[in-house]
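Before we start, here is the structure in question, set down as structure tokens.
Heads up, one of the protein chains got dropped from this complex, but the rest are sitting where they should.
Chain naming follows the written order as A, B and C, and within any one chain the residues start at number 1.
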Amino acid sequence: MTKRIRAAIVGATGYTGAELARLLLGHPNVELTVLVGASKAGQPVERVLPSLAGIVRGEVEAFDADRIASRADVAFCGLPHGASAPIVKELRARGVIVFDLSADFRLVDRAVHREWYGDDHAPELAKSAVYGMPELHRDALRTADLVAVPGCYPTATILPLAPLFAKGLVEEGPVIVDAKSGVSGAGRAPSERTHFSETTEGFRAYKIAGAHRHTPEIEQEISRVGARDVRIVFTPHLVPMTRGILSTSYLRVKPGVDAARCTAEARAFFEGSPSVFVHDAGACPDTLWVRGSNRAHVSYALDARTGFVIAQGAIDNLVKGASGQALQCMNVRFGLPEGTGLAMPAAWP
Amino acid sequence: MTKRIRAAIVGATGYTGAELARLLLGHPNVELTVLVGASKAGQPVERVLPSLAGIVRGEVEAFDADRIASRADVAFCGLPHGASAPIVKELRARGVIVFDLSADFRLVDRAVHREWYGDDHAPELAKSAVYGMPELHRDALRTADLVAVPGCYPTATILPLAPLFAKGLVEEGPVIVDAKSGVSGAGRAPSERTHFSETTEGFRAYKIAGAHRHTPEIEQEISRVGARDVRIVFTPHLVPMTRGILSTSYLRVKPGVDAARCTAEARAFFEGSPSVFVHDAGACPDTLWVRGSNRAHVSYALDARTGFVIAQGAIDNLVKGASGQALQCMNVRFGLPEGTGLAMPAAWP
Amino acid sequence: MTKRIRAAIVGATGYTGAELARLLLGHPNVELTVLVGASKAGQPVERVLPSLAGIVRGEVEAFDADRIASRADVAFCGLPHGASAPIVKELRARGVIVFDLSADFRLVDRAVHREWYGDDHAPELAKSAVYGMPELHRDALRTADLVAVPGCYPTATILPLAPLFAKGLVEEGPVIVDAKSGVSGAGRAPSERTHFSETTEGFRAYKIAGAHRHTPEIEQEISRVGARDVRIVFTPHLVPMTRGILSTSYLRVKPGVDAARCTAEARAFFEGSPSVFVHDAGACPDTLWVRGSNRAHVSYALDARTGFVIAQGAIDNLVKGASGQALQCMNVRFGLPEGTGLAMPAAWP
Partner (left out) sequence: MTKRIRAAIVGATGYTGAELARLLLGHPNVELTVLVGASKAGQPVERVLPSLAGIVRGEVEAFDADRIASRADVAFCGLPHGASAPIVKELRARGVIVFDLSADFRLVDRAVHREWYGDDHAPELAKSAVYGMPELHRDALRTADLVAVPGCYPTATILPLAPLFAKGLVEEGPVIVDAKSGVSGAGRAPSERTHFSETTEGFRAYKIAGAHRHTPEIEQEISRVGARDVRIVFTPHLVPMTRGILSTSYLRVKPGVDAARCTAEARAFFEGSPSVFVHDAGACPDTLWVRGSNRAHVSYALDARTGFVIAQGAIDNLVKGASGQALQCMNVRFGLPEGTGLAMPAAWP
């Protein structure tokens, strides 16, 4: 039998932290040993994460790299960018394998990172990071000790686009990515932007026209898989729901390419990937169908009147877009079946 | 003082009918005299439209063209396409001025109408119809006796695009229109697609890749104003909220055109239009800001990295996208100030 | 023709302020002259209240009693309790007629006020205040220069209960009041309690067992109308929607009293009250039916198995539960028809 993996969550009091706790508690090979949450250290876990009342006893702890290293083999870090890098550095220095959900290590080109984030707290460490999308980096992840888990928008966008670029089906030119996210992606800190009364029954875009920091991450991975420099027009929107991202991309395909071809290539590309389901051509996946699960639904349609392919990807931003994907990477890293602890379907409806 | 306009609503029991009733009751120059709803004829109004309890007495009536002609100067028809044309024919034959909210008379090229709708119940009558968007057809509306009130998606999409095409700022090629609608646009008939438990907390596209019948309507008006043949890629989505449409369009603009220029042209274009507000460049209008009002919020941003302009339009689909716009047309037709009875801001939040 | 009433809103940047602006702009006898919002003074109105973009120009102002007195006949104050009293004092000293939406002047027994609020900023002034529910205090309101507009829960609860107590139909003993409110009642300030992701798809009670400050207000009015001391068990709940309150009360009625009797008495009681609609016995009003309107829906049912009457009241908390009721009081005060500017039905759905 597989040996237990002892796991710590750093940044356990936010939404990705709560979701990590839920998933780690259900994972058959993991023992959740530490919950760190700086701002709420000393408070009972059940007060901070009410869904754990009666399930996890004890208190949220302050960060202490030595204590974590002594009690955990792996750490999942769900901290804001900038705050994560120094913490990760300390954990890596003590040999803890880190799955980092922040943006600090995702961009390979550190000049691009500095351009979009204005800083670079750990350029050396960044070199060793592997982008944590098993469907694209499975081999590298098997030996990775620092995994940069992708952003939620990139996951929903890259998955449907990757097979088309990998096979060279796409014409030159920018890709339009019109993405829509549930509100949990904005995190747990209250703000006007996420105040219930000004969020429900409304719909709006935000950080448009090159302002959203997930842009370079999507471009990096699509360019890599397409072996050419790809630019995207990225427009995120806020949907009045808690979880879910639908990414709708528009791209010109080469002559003769139709939705059936895209679908077939995607099915081949994701062969053996337990988290991705490719719908029949023309289908429209609903984020509700993946809510609470680590699944990605992908589909393709051809607008015959204009020659554009519409590529859609639907995920739960907190699971396949964050915490679930982190566990999926852990499974790959530890030689477990990739879907271990992640097989449950969505809680539908 | 302006003489009272006696108004009938045909199809009063659906959502656009309910909204027509609300707006007509608040209009200072209108007397609402008849509520027709075939399937619920004989039922008390307050049972069929519970928001009118204590406000409108009496019963929903069956359709009777003669009775309507004797009691109403104008009729607002909120019927499904195909069902509307024969009704409108009867009313027009009796001299009733008709504001038709169906799709039956919107398309000027009846071959295109037949292609998308499979029939044409009143090709002769269609010739006399004026497309009911005052911002584009104000003069023709002053004498129109049959007004084809636009669809909700076309309204949200055409308004931001029209000024750019009118001024020749747009490059050749298809326009990507990624639109998102609240659920009330699907009407009052229950269906799996609009069942609460499968609609809330989910987000999905539908009728994509040239399948949605609002496509030719948008193309007709943009092509007309742009004086060239424009094709769109149109992707509607369903947002888990009742009211509101946000239409996000992507278009390549001519060299040197930026968001400030688009904004300035739009402000000039909508000078004197009481229902349209053009935001400063880069703003992101929220459908919540127009909920319950006849207002359209429009904005422009330039993605400098790719040269695409993102043009957004936000409306309430039941008001500016349907019933409110119908009243706005009535105001123009009767020489009233265009915003009469339509001035109230959104009920925010 | 009635002379224009010049109106100021103090506390214009919160939700009741926004709703006051919407309603005052639509009132035929009012001119909205001043918008005061201390924390956002100097900002453009359209930035602070986006629904007013293109409708109200100018800036939010700082509070200045002299300036208000010179430009307004009446002031509507939508400030937190404690903050309101000193402001009202200044305005009253300058002869401005005040409709105060805070709790500062609602309780007649100032000892009770101090017990629940811990202070009393204007005990003298409080003596002159009239409780602003026209259905109960119409005559006193005709000459009131300071109106204490009721809380939202009290409005939804008192309206259905008052006729039963007025007619002596109720047995001795406490009344159970189980009330449910939309989130806008919590105001505009972001908080964990009203953060979208922790509010939607959840339902909970709060401030139960005598902790909610609307308790004494309900008891005061019911005791007054019933001419005896009535205690209530009050349990407020938060509903994942923006607007609306449903108050469900349970009370033992005297032998022989049934729902038909309650309904008949209520219809007699509310004769001539344009804002209250009494449903047939056994009906269940929906808050959606009054959303955005100044209407209250009331109904009664008898649980024959136990002898309890279930009395329900449904309102929009921001309209009949706050800003609309304030205008209704103003209409009474100025001798206008009570429903002036408040006649529009709910924006349903």
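The working rule: a residue touches a chain if its C-beta (ideal position, glycine included) is under 8 Å from a C-beta of that chain, and two chains touch if they have at least 3 such contacts.
Since the structure is predicted, the reported quantities are computational estimates derived from the model, not experimental observations.
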| query | Which one, C:Leu23, C:Ala186, C:Ile222 or C:Leu288, makes contact with the chain that was left out? | reply | C:Leu288
| Residue-wise, where is chain A in contact with the chain that is not depicted? | 15, 18-19, 21-22, 25-26, 49-55, 184, 200-201, 242-243, 276-277, 279, 286, 289-293, 295, 297, 343-349
| field | For chain C, residues in touch with the removed chain | value | 174, 176, 178, 180, 182, 197-198, 200-206, 208-210, 231-233, 235, 237, 239-244, 246, 248, 250, 259, 282, 284-289, 291, 301-306, 308, 310, 312, 314, 349
| message | Take the complete complex as the reference. Which residues in chain B touch the chain that isn't displayed? | response | 15, 182-184, 186, 188, 190-192, 194-201, 240-242
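Following the convention adopted for this analysis, only the chains that are shown with their structure count from here on.
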| task | Mind checking the centre-to-centre distance between chain B and chain C? Centres are C-alpha means, answer in whole Å. | result | 35
| note | Cα centroid separation, chain A vs chain B, in Å, comes to 39
| said: Based only on mean CA positions, could you tell me how far chain A sits from chain C in angstrom? | reply: 46
| query | Which residues belonging to chain C are in contact with no fewer than two other chains? | reply | 15, 184, 200-201, 242
